[in-house]
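Contents: one structure, followed by commentary.
Only one protein chain is missing from this complex, and each of the others stays in its spot.
Now for chain A:
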Amino acid sequence: MKYSGLFYLGIILPLSVAGIRELTADKLAHDPLPRFSSGHPAASNISSIVKLADAFKATLSDDQRALLQLEYSKSNAVRWSNFPQMAARPNRVGLTLGSLNTVQMTAFKALMAEAMDAQTVNEGLSELEGVRVADDTIARHTGQSRSFGSGIYFIAFLGTPSTSGLWELQYGGHHFAFADTYNNGELVGATPSFRGVEPIVPMTANGKVYQPMKQEQDAFIAVLNSLSEGQKTAAKLSGTFNDILLGPGADGRFPNTPQGLKISELNAGQQQLILKAIETYVGDLDKDTKAAYMNRYKTDLPGTYLAFSGSGSMEQISDYIRLDGPRLWLEYNTQVSRDFRGATHPHSVWRDKKTDYGGN
């Protein structure tokens, strides 16, 4: 066959080109499910998490278990919201904390304590508790106990918790959304993660004082205060923000071109302040996961952009700040408080451009 040589060349040539490209390409950019195995045994606690998830399940009645344990699907995964629970929306899935008895509640907290930072005040599990305490405050203040209150928070297992398959630990309610996605025994995504609170003032419950968004707010104020006038001008956005841009339902809608000031323009001290702000979100998770994500965002930091709008005080209406990196998306906005006249409250979201919903 005269043409067989040409035929094989036709196959081999494109294959070798593809192979070389594959070897030289930025692996992370092409991997839909980036692993954390690069020296960081992230979610090494997966077996403990699965055990605690099973233990929590074991405390439940059949009806409760049916609400908790769902199929993994993207359509279930995207059903988180920052909105309070109204009659028909948002359409959250899962089991409400209000339906748990003491034993079940203890098992729930043990699970979340494994997946989150369980030590730091107003971060991790304490932040989760603080947002619930705040919602009780709204319920008392407005009398609307059907829409607000610490019981109206939902937990769901999307997919059966296991050290091999795909599943998501989903938790959320008004001003809170948590989404740990696991696959093949590894954590493959910890976002979208929403944090907000109303009221923002300190609240006392069970002898503890909660102010769940205090560190976040302070960290952003510190970043903005560190900027020179020139840097402020470069980082300032002209638009007015009365909310975050990429809340629930706005999945994958990241700007094609980042706006604001490139962080490589900032000095080491300023960069530390930015990392500290990121840590107030990433640090809500268990320490291995936190370390893995912080390493990524630290590596990405020079190519990350800082942008803000509003007064810069992070407490007035329309105050806004955003960190937009190759992977990181973090935005925080102060908006009017509807239930506490004259007050403001924050909404914020941490997303990861590659690992939201574990890349699914």
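For this structure, a couple of remarks:
Throughout what follows, a residue touches a chain if its C-beta (ideal position, glycine included) is under 8 Å from a C-beta of that chain, and two chains touch if they have at least 3 such contacts; residues count from 1.
The working rule: contacts and distances are computed from a predicted model.
Hidden from the displayed complex is a chain whose UniProt protein name, among "HupE/UreJ family protein", "Gluconate 2-dehydrogenase subunit 3 family protein", "ABC-2 type transport system permease protein" or "sn-glycerol-3-phosphate-binding periplasmic protein UgpB", is "HupE/UreJ family protein". Checked against the hidden chain, the listed residues A:T102, A:N206 or A:T257 yield one contact partner: A:T257. Contact with the omitted chain, checked across A:N82, A:Q104 or A:Q211, is made by A:N82.
When the omitted chain is restored, the residue from A:G247, A:G312, A:G325 or A:G358 that touches it is A:G247. Considering the full assembly, A:Q335 is the residue among A:Q104, A:S150, A:Q215 or A:Q335 that touches the omitted chain. Residue-level contact of chain A with the missing chain is found at 81-83, 86, 88-89, 239-250, 253-257, 259, 318, 335-336, 338.
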